[in-house]
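The complex appears here without one of its protein chains, the remainder shown in place.
Chain lettering (A, B, C, D and E) follows the sequence in which the chains are written, and residue indices restart at 1 in each chain.
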Amino acid sequence: MLTLALSAAITMVAAAMLLTMARLLRGPAPADRILALDTMSINAIALVMLIGMLLAATVQFEVALLIAMTGFVATAALCRYLLSGSVID
Amino acid sequence: MALLVSAAIGLLTACGLYLLLRPRVFSVILGLTLLSYAVNALIFLGGRLSATAAPLALPGAVGLADPLPQALVLTAIVIGFGMTAYLVALALRAKGETGTDHVDGAPPTDTPPGRAE
Amino acid sequence: MSPHALAALLLAPFLGVPLVLLLQARGRRWAAWGAAGAMAAGLAILAPFVSAVLHGGTVVMRWPWLPEWGMDVALRLDGLGLLFAGLILGIGLLIVLYAAYYLPMNDRLGRFYAMLLAFAGGMLGVALAENMLLLVVFWEITSLSSFLLIAYWSDSREARVAARMALAVTGGGGLALLAGVLLLAHVAGSFELSEVLARGDLVRDHALYPVILVLVLLGAFTKSAQFPFHFWLPNAMAAPTPVSAYLHSATMVKAGVFLLARFYPVLAETDLWLVLVGGTGAVTFVYGAYVALLKNDLKGLLAYSTISHLGLITLLLGLNTPMAAVAAVFHIINHAIFKASLFIAAGIIDHECGTRDMRRLGGLFRFMPWTATLAIVAAGSMAGVPLLNGFLSKEMFFVETINHPAFFGAMGYALPAFATLAGMLSVAYSARFVHEVFFSAATADMPRTPHEPPRWMRLPVDVLVALVLLVGLLPQWTVGPILTAASAAVLQADVPPFKLAIWHGFNMPLAMSAAALVGGLLYYRRRHALFALHARFLPRLASQVAFERAYRIAEFAAMRLMALADRRSLPTYLALFLGFTVVLGAWAWHSATPSSLAGPLPWGETDPVTWVGVALLAIGALGTVLLHRQRLIALVFMSVAGLVVSLAFLRFAAPDLALTQLSVEVVTIVLLLMALRYLPQEAVAESSPALRWRDAALAGLGGLGVAALCFAMLTRPFDTISGYHIAQSVPGGGGANVVNVILVDFRGFDTLGEIAVLAMAALGLHALLDGLRLVPQAGGTRTQDRYPVMLAMLMRPLLPLAIAVSVHIFLRGHNLPGGGFIAGLVIAIALMLQYVAGGIDFAQARLRLDYVRVLGLGLAIAMATGLASWLFGRPFLTSAHGYVSPPIVGSFEIASAMAFDLGVCLVVIGAVMLALTELGLLGCREQAPAQGEG
Amino acid sequence: MRRILPQPVVSLLILALWMALAPAMTIGQFLLGSVLAIIIPCFTQRLWPDRPRLRRPLLAARLFLRVLADIIIANIEVARLVLGPLDRLNPHFIEIPLDMDDPFVATIFACIITLTPGTVSVDIDRTRRVLLVHALNVTDIPGATATMKRRYEAPLKEIFGC
Amino acid sequence: MVTETILSLLVLVGGAFTLVGSIGLWRLPDFMTRLHAPTKATTLGVGAVVVAALVHTAATTGNVGVRELAISLFLFITAPVSAHMLSKVVLRPKTSGK
Partner (left out) sequence: MTHAPVLPILLPMAAAIALLLLPAANRRAVALVSMLTQLVVAGLLLVMADDGTVHVYRLGDWPAPYGIVLVADRLAALMVAVTSVLGLAALAHACAGSDRDGRHFHPLFQLQLAGLNGAFLTGDIFNLFVFFEILLLASYGLLMHGGGSARARAGIAYVVLNLAGSALFLIALGLVYGTLGTLNLADIAVVLAQVPQADQALVRTAAALLVAVFLLKAALLPLSFWLPHVYTAAGAPVAALFAVMTKVGVYALLRLEVIGLSGAPATAGLLQPWLPLLALLTIAAGTIGALAARRLAGVVANLVLVSTGTLLAAIAVGTPTTTAAALYYLPHTTLVTGGLFLLVDHLARERGPKGDTIDNGPPLPRALPLGAAFLVLAVAVSGVPPLSGFLGKVMVMQAVRDAPMGGWIWAALLVSSLVVALVLARAASAFFWEAAPDEPPAAQAEPALTGRRTVAALLLLVAASPLLTLAAVPVAAYARATADQLHARQPYIAAVLGAKPDVQRERRP
């Protein structure tokens, strides 16, 4: 049952990623695309954890943690760039 | 699987190469980054695909993924990162020196080949 | 006398080079004595060999040097060598004396004599070489010193161009000679003349014989100014007259005919030889004589006369008869003597009158009767007047033309007629020399009033003209022995009996001589018609101008070619590289044992998630390409591709890769964004459609190739050594994370190099951005709410937590995914966020870290860890690990690799932060856009 | 005490995080975590000037649980909105006047609002002392404002004593 | 069996909310409304998966730990920052820039 549920969940997350990618392609504003990128990394966290459970592997955890810690950095940097034209100043 | 993965790497390579051939430094950097994705994946695949392999030498683990190409890729990633950082700085320096981000320091002109250096 | 004295003989002039350079400091007289001493020393060393060689002996010395490459210090002294050595040193001595007077008093002479001695040494080497490669070496030394000597008066443009022209022709000929000699040695099986000369039949029968012959002849003809390579010689007259007298009449130009004589036993006596050598000699003989008459410049006339006489010698050697060869040797001697004296005389005239133009000279006999007399005698010899030495060899030549076996029947008259005609021309230019300089009415515009030169300046002419007479009158007594010995050396066989007498009775040759004399004088009288004809129809391009023009054309052609081939365009370079690689790769596959692309392994099932992943990757990559001109957007697409790649690593059991890729990705995006501030935000489409299609095709081919290779690899099994790493990871490396153990232990040296690269990248970036000022191109306002408050506030708790996570990642790295590199990146990202959120001033003031030092410290720790193993007598980077069990804490493992990993961590932090802060600091010295964009 | 533990809450967080991440709960890990909890803030405290002090930890815990519950409820509500017909949406900007000065506490308030689906904190305007919020579906703006202030801002003011 | 059911439920809830978030991202009409979508994925989507992972680890290895919660901790710190920055980008005065 769990395997089935996991597969279903993974499929859902994969679908979510495709939808996110569609938004990334469509835009229209740069902010939309950045939002899609941000969402993509959150989707990725879910995907990583789910696959980890499916494979009964524990090493996936650090990857998910790292995405959680650093995924927003790109978003923040891109936004700050759009706001003030620089990242660090 | 082998075919799909190969095609993906080929596509990444082609995209990277196309950007590499663009005349602006920024595109070139993007191209090199894409190319490095492809290259790293290729080295990694040198150890062959193993979707079910265990990643570590945990006691009792069987069917480990090949660790050697992974170590090579790690080295390659770090080196590639250093190179990208340097190229970024070089692009800025060149922009400062020549006033353009064209890879040849000047947009192409239509003057016939004359006295080159 | 030991044969090794030959080496001393050869060395004498070369040792003189530094000697005269040193002596010139004490005055020019000292330099002259030094040079003379070197020449005299050579003669003194030569003297003891004379009698042995004259009696048919050959002295050979051999010091093995590079025998494998045929290069030995081997010298020989035979008759021919002795003859040349004598000429070189004897005339050299006279020239040293003459030059001391000829060259202006402000010339310290050291440099001149040094070059002259270097030349003499080179020329001696040519004459004495037993090893053929050695011969080439000295051959080129003479070219080189001739180049320097012609340009001695370098203020003159003519001299400079003439020097380069001479170098081009004679140097080029030398290289042909080199090729010829190498082939000859290959065919004959030896580089030693003694052996090669004995294998004439072998060589002549070899398929390579024509090639060898042509190559050797190219060397000889260029050096001896044979038509059509003659043009450099008249221009070489820009050299000081002592040089002209010495190099360009008596010795160096004789090197070519010396070479013909040297290789006579190996290469001669074939029809090809007759045609090439005889033909070239004949043409040159007549051509030189014809042109000589037209020259107004005294030295020009002599130069063409020299060309003509060299042609004569060549012709003689080309006739393929032993007696002709003897005549050739004889004429070498005679020409050296009379032509040297004529040049010296010409130099005296130039020196005294301030001009060499015969149209301005005249009636000099009145002013300098003694010199004039000497010159007239020498000119007579040149014209072939009886009782003078030139007559004797010319007689021998006439004899050989009459009796030549290759010309019979009607053709039997052709050769003598030709010879007579050429003789006639010689007489004509000799007559012009004598008449226009010494007798015709003096014009008013001679720059100086001439008088007899100083006694010592004239001495060389005295000596040489005395020789002209002595040889002319007492040939057997003076030159008989050396002529025999030298001819024997040339022929490498018994010399046919000949009689050197001034009187052979009334015969055909005498008639020919007479005809030549009379005809020549008549021809001279009709010269004005000829001159008018030439002035009218042949406005000739000076060969010097032609050379310079040819050189410039070559230069320009080279530039055009380079400009066409090399557009200085990086995309083109890259396309070439890519194209080259694709072609090479395709050829390599094609030329191997044929095999199918797919290997034996099953292709494997594809699960839906992988499909989705590939779709995302494809969209990310294609989006980057299609939108690459909207740079920010392209960056977003690229980072999606990066994210998918790291997920793929994770999917296929490589968590370390995923972690690294993710964290590197983030820093890369930030770096690129920071750079993008100063670059155009959007690029215009500037490549033409054709170019885009070319690039797309190339990129597609490259991608296809990589995909094919990847597929071929994935479907084939292989045997790997990595089983060892897996097996040894825990027992040998003390860690369960094999990847990490490979990085810090099995292949720790790679990692050391990798952090060195990272450190250098940061240092290089630091150097590049030093003092750089740029105009920002990005939009956005910098004043409005620069540091969003939520970002600033939330980054504050994040930093300590991130550091804790980083320590966790660091410590577990040896056993689980993680390690120093990722830990360092996490810390660097957390630190970076402080800069992003609070600004560079805020963070810099509070962190107070010198990142260059952090970087250095990291490298030092990594290095020290590696070196520590030396203390235990183990190689660099040998690791140690073990368990320690302090009370309460419990047992935990310590591995030396951890210290190494700490170094890695610090380098990463230092490098990333140095890069980011330096890029950020660019903002502090931005230029206002108004000043920007040059 | 202040010298050794300049930021006790942060230290506690570090220790908690460390123990959470630790592969096994051992005394050694606890000691190591404690050492880190002491050392790390020494390095990082300078980057956090003027930090507020936690005065009511228990109240903080209660607020945390309340937020969690709100998140779950809001999630379901928003999911309905997203999947349903879009004309039912009633998006609005709301300006919530802030009763506190401390930017960090204001930021926590803004975070809570963002994390509960249906509302996103857009900006903290410190000069006007206003938190700008965007709500996905709101009809009663003053009511929503009051709810947020009551449920989150008031406890936060108490917790940090400002 | 109970654990497995709970686990399955959690996993499905996580997947569903993640999907809903992305559906919102695709469907919602303007940027400000789309900005609400990922919050679901962040909170309940990942949250449910994290809890599931926690339970899963405890059930399969017997180790009761809370380390997966660290993911949510970091997400709770960082997600508001993203939303904040993104909305600032959209709402910034249009006068700035080129």
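Assume contacts are C-beta pairs under 8 Å (C-beta built on N, C-alpha and C of every residue); 3 or more make two chains touch, one makes a residue touch a chain.
None of these values were measured; they are calculated from a predicted model.
Here the chain not displayed is in touch, across the complete complex, with B, C.
In the complete complex, the hidden chain is touched by one of C:22, C:775, C:860 or C:921, namely C:860.
Of the candidate positions B:14, B:30 or B:72, contact with the hidden chain is made by B:72. Contact with the chain that does not appear here is found for just one residue of C:518, C:584 or C:894, C:584. The residue from C:39, C:163 or C:446 that touches the chain not shown here is C:163. Those residues of subunit B that touch the chain absent from the view are 20, 25, 28, 32, 35-36, 39-40, 42-50, 66, 68-69, 72, 75-76, 79-80, 82-83, 86-87, 90-91, 93-94, 96-98, 103-105, 115-117. One chain is missing from the display, and on subunit C it is touched by residues 65-66, 68-71, 133, 136-141, 144, 147, 151, 154-155, 160, 163-164, 167-168, 171-172, 175-176, 178-179, 182, 186, 551, 554-555, 558-559, 561-562, 565-566, 568, 570, 572-574, 576-581, 584-585, 587-589, 591-596, 599-601, 706, 709, 712-713, 716-725, 727-728, 732, 745-750, 752-754, 756-757, 759-761, 763-764, 766-768, 770, 852-853, 855-857, 859-860, 863, 866-867, 869-870, 874-879.
Convention: only the chains that are shown with their structure count from here on.
The set of chains in contact with subunit A as well as subunit B comprises C. Once subunit E is excluded from the assembly, the chains that remain, linked only through touching, form one piece.
Farthest from subunit D in terms of Cα centroid separation is C. When the interfaces C-E and B-C are ranked by how many C-beta pairs touch across them, B-C comes first.
In this assembly, the C-alpha centroid of subunit A lies 61 Å from the C-alpha centroid of subunit C. Counting partner chains per residue, subunit C has residues 635, 651, 655, 674, 676, 778-781, 784-785, 788, 790-791, 794, 797-798, 801, 805, 816-817, 919 touching two or more of them. For subunit D, residues that reach two or more other chains under the stated contact definition are 17, 21-22, 110-111, 121, 123. Touching subunit D in their complex are the following residues of subunit C: 788-790, 792-794, 796-797, 799-801, 803-805, 807-808, 812, 834, 838, 843, 846-847, 888-890, 892. Listing the residues of subunit D that touch subunit C in their complex gives 7, 10, 13-14, 17-18, 21-23, 26-28, 31, 36, 40-41, 43-44, 46-48, 51, 103-104, 106-107, 110-111, 121, 123-124, 126. Contacts from subunit A toward subunit C in the complex involve residues 10-11, 14, 17-18, 21, 24-25, 27, 30, 33-34, 36-37, 40-41, 44, 47-48, 51, 59-60, 62-63, 65-67, 69-70, 73-74, 76-78, 80-89.
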